[in-house]
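Left out: one protein chain. Kept in place: all the others.
Letters A and B name the chains as they come in the text, with residue numbers starting at 1 for each one.
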Amino acid sequence: MARAAVATRTYLAGPSLTRTGLVLGLGALLLVLALGAAVTLGSVGVGIGETAAILGHRLLGLPLTPTWTPAAETIIFELRLPRVLTSMLVGGGLAMAGTVFQALLRNPMADPYVIGTAAGASLGAILGILAPLLLPALAIGAGSAWLGLGAVQAAAFVGGLLTVLLVYRVARAGGRVPVVTLLLTGYAVSSVLAAGTALLMFSSGRALGAIFGWLMGSLAGASWPQLAFAAPLVLISFASLVVRWRVLNLLLLGDTQAMHMGIDVEREKRRLTMLATLATSAAVAISGTIGFVGLVVPHLLRLATGPDHRLLLPASVLYGAALLTLADLGARLAGGIPVGIVTALLGAPFFIWLLRRSGSMAAVP
Amino acid sequence: MPAQSRYCIRAPSHGAREPGRQPARDVQLPRVKGNGIIMASRLRLLFPVLLLSFALIACSASPGGGPVASPDASQPAYPLVLTDDAGRQVTLPARPQRIVSLAPSNTEIACVLDACDQVVGVTDFDDYPAGVASKQKVVIGAQVDVEKVVAADPDLILAAGNELTPSSVIRQLAGLGYPVLVLYPRDLHGVYADINLVGRALHAEEEAATVVAALTTREEIVAATVAGAERPRTLYEVAVYQGLIYTAGADSFLASLISTAGGAPVVGDALSTAIQLEALVTADPQLILLGDAAYDASITPASVASRSGWSGLTAVRDGRIVLVLDDLLITRPGPRIIDGLEALARAIHPELFS
Partner (left out) sequence: MIATRIGAAELAGAVGLEAGYPLPGGGRREVLHGVNLSLARGELVALLGTNGSGKTTLLRCFAGTLMPTAGEVRFDGRSVASWRRGALARRVAVLPQQLELPGGFRVAELVAMGRAPHARRLFGSTVEDQAAVERALTDADATELADRPVEELSGGERQRLLVAMALAQEPELLLLDEPTLHLDLSHQVALLGAIRRLRTQRGLTVLAVLHDLNLAASFAPRVAVLDAGRVVADGPPLEVLTPELVRRVFGVPVDEAHTATGRRHLALGEI
């Protein structure tokens, strides 16, 4: 009896405090290290001391006499810092969305883009890239900015959101949205949009390089205004999702049983989908379609945290942020290649390793 | 590797022809630097699509060139507001002392205006004049390294249009407060206008006018020499890849150069710059200029003649297939474009130029 009491207490308090502490603590540490490394390192060398001084001066308002060049300050504060913060935001947001979709769709292959966000955002972005070529008034000189976004990002953001709304609408039958239908509809709509995208790419002319770069996903254009646009969306989404860990756990039991246990399944599915899509669209708008982060990070974390979303979700965000930051650092040092290439090159073999290691996908029926 | 047309093609508007330059390709690895600059790259790009991207051009109808400078030393020159080739208003607060060039053609323009010493950042494709290769590289493998540009602390950045410098980079640099001039010449007059524009920016208007005058004279000499001579139908082969023949696009810079040099250009599609074999046979060029021979030793008159379907062309039957080793000059829209024009004219009308 006493032993049972201890056992249940252990599992009720959540994943044990030690495990929680270890996973989250390690994640935070990794994030801080990634942040430090990514701000300090780059194709132009800026010493650690100088970096720290610049950050202290600009962020904390420390009254230091500038011993650094204005160029160094621009590099650290206007180029690297926003880029690093963006990679943290995007990495965390994508990992969070991937975790949510894997639970919502009860599918281990789900990633943030699976119900059409990537296809819609890509089409939007390409239209945004091509529009100035067809209508010169929208070209560089016009410099339109909507909430800190250029035309391409705004179009990508809207494209992603609208596509998911469309998919959700199409998949709804009799007031319910069965999970399998949602998945398949997402796939179908994505295919159609991808065909449109390919057609546009085929006739895109000189813009093909820009389009391809966007599709691969890159943090090169990171700036403070873009961060200011995306950060509130991702953070609101995070705050709303992280407290819904019970819903995510219960959804793993299936729609019917979740209903029996008090979840308004259709409303929650809609809410979860929209929150995750909001974060994903915001991330994709400012960084293109970066792959593998949203797919691999939740699986990776489940090995350490188990399937309980109380720990899994916050942990995914932490590690996703850290890993993408490190990947972007690698991308920068490798000659400025798009970070999506790095995540694909590293993510795919890693995913295969994960698969073989765990035998089968753990935690999802 | 797919070839790319080097010339920007634009649908005619207001009767003005505004062909544009397109960076061309290299057989190993198409690398494009600045307008119409063919860069022989040692890197292996794994993505053919990137190569294709440079083959396909659509010129937008943006106004070309900046105002022609009228030298006026009496007025305080700075601060100066200029309109660049992309229609952007750029403000120069003072005379630029540190220039970053994002395309070899821009570097050559700066150097011809005696500002070579002020150039502090170039691309890894820069090779003229002699000293530039040792300058700091801020563009590597067609990727603009913004950190390096910032580290060079420029007060003037000369960018290339037509997405050769990606517009996102231009936006980023302009957003950081740097004056960015986009140079995007679409014909010889565009080149002259760019030289004048940079001349105004550097307060070297007289220098610019002199250079432009000399270039104009040489252009006029070429035009006069070939005037009245029969214009052979001329195919300028940019590349042949996967059965597609890439040449000068309709209304492109290259097409206008060929015209000025006394030829009648056989043109490809305005957007893709490609011409189908059937169309080529119909056009039946009398002269074939092998621009890709500059990069690929295996392309010779004999290899061209042996291509299936080509043997019936007049040029092949007459044996008028010429290697053009100065392709670089023909496709880099800087001051040496006239050298390229002269090379073209010599290739088209060897009998008129001794």
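Definition applied: contacts are C-beta pairs under 8 Å (C-beta built on N, C-alpha and C of every residue); 3 or more make two chains touch, one makes a residue touch a chain.
The structure displayed is predicted, hence computed values, not measured ones.
Considering the full assembly, with which of the depicted chains is the omitted chain in contact?
Hidden chain, whole complex, touched shown chains: A.
So one chain is hidden, and I want to know which residue out of A:62, A:228 or A:243 touches that hidden chain in the complete assembly.
Missing-chain contact among the listed residues: A:243.
Have a look at A:36, A:196, A:225 or A:307 and name the one touching the chain we're not showing.
A:307
Using the touch definition up top, pick the residue from A:23, A:164, A:193 or A:252 that touches the left-out chain.
A:252
Against the chain that's been left off, what residues of chain A make contact? List them.
Chain A touches the chain not shown through residues 1, 4-5, 7-14, 174, 243, 245-246, 249-250, 252-254, 256-257, 259-264, 302, 306-308, 310, 362-365.
Everything that follows uses one rule, which is that only the chains that are shown with their structure count from here on.
Between chain A and chain B, what is the gap in Å from one C-alpha centre to the other?
41
What part of chain B is in contact with chain A in the complex they form?
8, 22, 47, 49-50, 52-54, 56-58, 60-62, 86-89, 140-141, 143, 145-148, 150-153, 162-163, 166-168, 170-172, 174-176, 182, 271-272
In the complex formed with chain B, which residues of chain A make contact?
That would be residues 42-44, 69-72, 74-75, 78-80, 132-134, 136, 139-141, 143, 150, 152, 201, 203-210, 212-213, 220-221, 223, 335-337 of chain A.
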